[in-house]
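Sharing a structure with you now.
Every protein chain of the complex appears in place save one, which is left out.
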Amino acid sequence: MIKMLQLLILFLLLVSIVISLFNRKIGYSLLGIASALIIYQGLHCIFFLIAGIVWLLSSAFSIFYDNYGKWLSPLFITSILGMYIVLISNNYLEFLAGWEIMSIPAYAIIGLNKKIDYPAFTFMAFGELSTVLILSAFIYSYSITDNIYFTELSSPLPFIISTFGFIVKMGIFPFLVMEWLPIAHGSAPANSSAILSATMTLMGVYGIIKIASLTQRTIVTQDFGFILLGMGSFSVFFGALYAYVSEHVKGLLAFSTIENNGSILTGIGVYLISQGVLSQFALDVTLVFALAHSIAKTGLFFISGSVEGESLTYIKIAKSLRGKIGGILLASSMSGLLPNIGGVAAWGLLESLFMLAYVEHSVLSIIPIISGSIVAMGEGLATGALIKFISYTQIFKLGKTEGSAKVSIVLLVGIIVLLLGSVSYIFFRGFTAGAPCLGMLEGLLIISSYGEPFGGISPLYVLLLLFVISLVTFGIFGKPKIRRSETWNNGEKIEDQYSSFALANNIRMMLSKLLRTKILENEVVFSADIFWEAMYSLAKAYKKFSRILSTSYMNSSLSYYIFYMILAFIIITLLAVII
Amino acid sequence: MRRKIGKLGKFCLYNDGYVECEEEIEKRTYSPAYGSFDFVYGPSAGGLMESVRLDIITFGEYIRNVIVNPYYKSRTIKIKGKGINDALLYIERINAPFTASHTIAFLMAIEKALGIEVPYELLLDRIAEIELERIRNNLLVIERLTESAGFQVPMNSLLWLVEKVNRIIGKYFGHRYFFGVNYYGGINVEEGKIKDLEIIEKEFNDLFNSLIESRIFIDRLQGNGIIKDEESIGPVARAANLEYDARNEEIGLPYKDLEFKISTYDSADAFGRFIVRGKEIFESLNMLSRINLKKIEYKGKLAEGKAIGRVESPSGDLAYYVEVSNEGKISEIYLLSPSSVNIKLFSKSMVKNIFTDLPFNWESFGIWISEIGVKFE
């Protein structure tokens, strides 16, 4: 039955690629149908659910959005096809095939929209670095198990190597460059940014968890968990910091993705270090975090697709009530505020870090505590970044007021994020309880637990209380009296001047050592990423290393991308047939 | 040593004379830059004592440029064709905190133009007025600095002193801002030595020394608003170790007999201006202790003439150029107010500083907007 469904979805995706070459709207619609089927499949596996929702929304958005010529839609759908293959793969080869089918169209999309040379190239260089790491991990596990299918691994080495491969794809510290550069500088179209940011990094998470579940727990995996904890929390901090100072509409969101991936990685770290109930809780939290991030980020990228221009300071916007409500819901979810799903995820992550510190009860406890505080600090900066984003794309800036179908999708995503919070109980099987003395029904309280209960939260009740309190206030005091008067601006008429650059400049000045801020007469220079230069020189070294390869397909010429893609596709299909 | 004081109507005023000169329009350009915006402060906002608009060009935090517009409350004063004593009523109301300086500079111009010999005791009375005004103003400037720092105890103590000085002025001159005190032909004053000055000296000495020792306070001032300009005047010049002081020059007031000593400092920043103002309070108190107030009159006369009168106001040189017609009416009048010079220096000194420095630097110049925007008709 499942097999049939998978084949049907694969068929639909392939058909939609072909059709989209001729009519993209029909192509996207078919993709939407396939995505709906994937959501159905996701009732059993959360990764399908997340990916399905994101793809369904993206396909709907793309119908109104895509005017990028005939290449975007087939490439976009092919990339999704690759991700789907990754998800359904049950052996290394299929996984790798999917991985490449996912990555190569992404290079092409970025290459197609290039304004400058290096984004696509850098993206590709690091994408392939990721593949090389994953491939070597797979070859090694094949050599020790003699089996091409996913089976239990006795050595932690393949897990560690492949994890680094996935981390590169997720743009984790210190591989930040990988994630933001292509999106920011290459300005991928918003729909592609959404799937790159939300689901391509999700595949990394999927890969890590998949291989982790195959690997036997030893002291090595536990120690590796601590390393992931550290890398994760640093990514949260740096991702959020760079998001806050970023001026690029999509760059800001890309950095925020890094921040979220850092949180997810921290969750995976706890999952690896702990045992039993706590490990299960950490896994649940990681998955909920991935869900919360992917969906909210998709919505935010849709907002970035509805503005004109790239710099937050100078963009032209169209305001609408739908966009405002949707945007605020999305931003608050990303900031970890209840009753959104993001709030549940952020709560769970911090709880699991604190529980880990409590359970360890040794000198090592200090690591989760420090990670926890860095994560909390990063979340604070992330809130600032999202407030900046939402203010300058919807609320604060003066702009013409108009609604559109695109904005309705943003509102829809916002509502999904809100409602998912209240149904998040289903993701915490075995961690729900009730508190009848507080009038809380059985099953409506999520309990964080390491064997003993540690803390609890009830997103549904938060939502209900918000409604109830508002209604009671309304009932008692009636309609609020509103007097509108113009904003007081020192006795002058209002001028819309405060730039988003200025909003974040205090941090640029305060952390000038870290951001290497330099003030020149007519500009403030800051390194948006202190790791960027190191990474860029690394990328150049890689280019030198594989000069022949790079001259053949890294010159951003479309035909080479297509050629490479088809070649990879044929080889992989052949391999699949042979097996 | 010849120094330029500033623009007085169509003239350029030097410490030893004046020549007709063209207005030099100083152009400081700044090009638009990414993220830079115009932060508007004023014309009407809390924290400003008078109506003035500051356009702070900034990326946020770092100040690229400050454009000061003092012309919001610019007043037109219909003075031409008025008799000397009628004109004085208008001159008094140009800038109340500096009224003594304004009226005395104006009267000195008139007296010089008409060739009147002014009695020595009256000149001493005038010095007493100007020095009392200086004490009040410098106390107020230091109070504003502590207020910007949110330093409640010294702030209130200094306000107490300001009010105390105001009451002393009110007691001896009948009006707290010297309105109706000076007139063409004499002075309205209670005779005698000014009492209660030692209380001010003692209290201020205590406060001043404690403030200098307060690290958190002087950190806000040191290195803030550095300006060393050959064309600066008053405490701004003296804080940059330039010995510019009209009291040291031949302006017609016998400061030399009171053993006036110039106060300078060498840091050229807001801290230097704070120190210079503090030292000047002691110097003024010292001079006041040598003065016995006397009610003196002199005989005016009807004649034609033109001349310049200049005094050292609390914020620097203040000069009037007056032409009197033979009916004893004012036919032409120009004003060089210290604030108009200081406001340019302020904008210049603010570049490359940060937002939090702005209130401290602004207050350290002791600018009064009311005397800048005045147009004579």
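We just call them A and B in the order they show up, numbering each chain from 1.
To be clear about the criterion, a contact is a pair of C-beta atoms (placed from the backbone, for glycine too) under 8 Å apart; a residue touches a chain by one contact, two chains touch by 3 or more.
Just so we're on the same page, contacts and distances are computed from a predicted model.
One subunit of the complex is not drawn; among "Signal recognition particle receptor FtsY", "N-methylhydantoinase B 2", "Tungsten formylmethanofuran dehydrogenase subunit G" or "NADH:ubiquinone oxidoreductase", its UniProt record names it "NADH:ubiquinone oxidoreductase".
From the options B:G17, B:G81, B:G170 or B:G192, the residue with contact to the chain not on display is B:G170. For the chain left out of this panel, the touching residue among A:H44, A:R483 or A:K513 is A:R483. Screening B:G180, B:G223 or B:G300 for touch with the missing chain picks out B:G180. Among the residues B:Y72, B:F282, B:F355 or B:F376, only B:Y72 touches the chain that is left out of the figure. Residue positions on chain B in contact with the hidden chain: 43-47, 49-51, 71-77, 86, 89-90, 93-97, 140, 151-154, 156-157, 159-160, 162-163, 166-167, 169-171, 174-177, 179-180, 188, 206, 210, 214, 368-371, in rising order. Within chain A, the residues in touch with the undisplayed chain are 483, 485-486, 488, 490-492.
Basically, only the chains that are shown with their structure count from here on.
Residue ranges on chain A touching chain B, taken from their complex, read 247, 311, 313, 489-492, 495, 497-506, 508-509, 519, 521-524. Residues of chain B touching chain A in their complex: 30-31, 33-45, 53, 58-62, 64, 352, 354.
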